[in-house]
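With one protein chain removed, the remaining protein chains of the complex are shown where they sit.
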Amino acid sequence: MSVLQRGRPVLLGVVGVVGFLALWQLATSLGWINANYVPSATDTFAALGAFFANPDYWAAIGDTMTTWAIGLSVALVLGVVLGTVIGLSSFLRRYTRTTIEFLRPIPSVAIIPLAVVLLGPDRDSSLVIVIFATFWQILIQVLYGVADVDPVARDTQRSFGIGPLGRFFHLVFPTALPYLMTGIRLGATVAMILTVTGELVIGTVGIGRLMQQRSIAGDYAGSYAILVTAGVLALAINLIIRVIERRVLAWHQSVRGEVLV
Amino acid sequence: MPDDILLKVDGLQKRYGDFEALREITFDVGRGELVCIVGPSGCGKTTLLKTIAGLLPATSGTIELDGASVTGPHPRMAIVFQEYGRSLMPWMTVRGNVELPLRHKLSKAERHAKANAALEAVGLGDAANKYPWQLSGGMQQRVAIARAIAYDPEILIMDEPFAAVDAQTRADLEDVVRDVWEKFGVTVLFVTHDIDESVYLGQRVIVLSMSPTVVQEDLVVDLPDQRDQLNTRALPRFTELRTHVYEQIQLAKQRAGKAA
Partner (left out) sequence: MSVSETRLIKLPPKKTRFPKWLRLPLEWFALPILIVAAWTLISTIAPNPRFPAPAQIGQSFATNWLNDTFFSDVLPSLGRLGLSIVLAILIGVGLGVLVGSNRWLRELLEPIFEFFRAIPPPMIVPLLIMVIGGGDGMKIFVITLGSMWPILLNTIEGVRAVDSVQKETARSFQLTGPERLTFITLPSASPQIMAGIRQALSVALILMVISEMVLASSGLGYRIEVFKQNYEYAAMWSIIVLLGLIGVLLAVLFQIAERIVLNWYRGLKEAERA
């Protein structure tokens, strides 16, 4: 592919973004959208610039990322441990199935009132809802990954005298790894959504709460600037995870598949 | 040379930038003929076929079907692709696949009848309600052939259809092609890399050179009209012909080697 062919998607993408921003600016200045509540593109980016100099902004980002990281990590550990234990035992898989299928679709937001009442309107209750939602994403993927072991490979290893522990490292783990990476990617997104939800609804410190404060104070440009921030953060996380995924799974590309659950 | 010409390819050239895949291809196909095209690997057989079928634009030269110029996919041409697994739609049954090209042409009852006839002709009368992925590779290719036949084309174009199939299945499928050709009276243009296949099937064999590709030889296969796998391939004339084609192809490869 020539340089022009490779560069064209990037060029068009940039044009698209610029075009959108121009359209946005036009819409607000020409009054197509109520400029009282929707700030113009320039105002939003000006507010963003102002935020960069504001330590509260960075503190809020740090708070959000902290909640997110703790929540994701705890959910990851729980999900991997339980997923492996249950996934390796046909008995456990069968007997936990209905329970998992009932608990899984419960939206984390339903737990908010209880969490707040039990743990107070702070990071702890936020973590509860983040962990609850993220855990299921990871658990499901690990369950499918562990169960996806190729029986031919297993029999091959058994016939070579490789015991259960050896098979775990040489068979189960590599088979489940792509699923685990998918689970981490999906879990990271969910964790971010719930972290922000907790900040908006519970009032935990972070960018969600900062946005609420700004919008109550009538600083809509600031609110939108934080919206942009959230989007960029989420994209960055997603990108980093995809890069890690590609490195870790470079040998596995042909076999991996995202489980349609 | 045939008197009633159905397909006329004249001075066909196909370039990709500086690369000349096809230099100058000229040949005719008579109405009702079964003509095979064979050539060394990489000579552009598939490119030639796709250009004739109107899927790729020619750089220069003409293609005429029944006097009308071919510039895009032609409604009187039906194609059987090599990759049968990817050409059949897995979300439709065999019947659905065979009837799909007929939807905009025929009523439901007519489609049904045509599909049944075509499936019977290829030996898949019972498989109409199965899904393609429930069938073996050979059977899937029969579905593709049935689909092409049901379409009622003037000319059936087949692009190395049996390359991805095992030898025994290939033998069966070759006979299916001859049966269908005789039964429906359709003209067939059959591209293959298998020399024996080209001689067994064809009334004529067109041998291509290496790229830049031209028609190296246009040879008449004077074997009896009634052919079968066992006896025809044992005929001395068969061996002469296939040896001759083989020599031609070796010559083509050598010439390319010298030119390089």
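Letters A and B mark the chains as written, and numbering starts fresh at 1 in each.
Convention: a contact is a pair of C-beta atoms (placed from the backbone, for glycine too) under 8 Å apart; a residue touches a chain by one contact, two chains touch by 3 or more.
Owing to the predicted nature of the structure, the values given are computational and were not obtained by experimental measurement.
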Legend entry - Residue, one of A:Q25, A:T66, A:Q157 or A:N238, that touches the chain absent here: A:N238
Inset, instruction - In the full complex, which bits of subunit A touch the chain not displayed? Write them out. - result: 8-9, 12-17, 19-20, 33-34, 37-38, 94-99, 101-114, 116-118, 158-159, 161, 192-193, 196-197, 200-201, 208, 211-212, 215, 220, 223-224, 226-227, 230-232, 234-235, 238, 258, 260-261
Inset, instruction - Would you write out the residues of subunit B that touch the absent chain, in ascending order? - result: 50, 53-55, 72-73, 75, 77-79, 81, 83, 86-87, 89-92, 100-101, 103-104, 131, 133-134, 151
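The rule is simple: only the chains that are shown with their structure count from here on.
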Legend entry - Inter-chain centre distance, subunit A versus subunit B - centres from mean C-alpha coordinates, in Å: 52
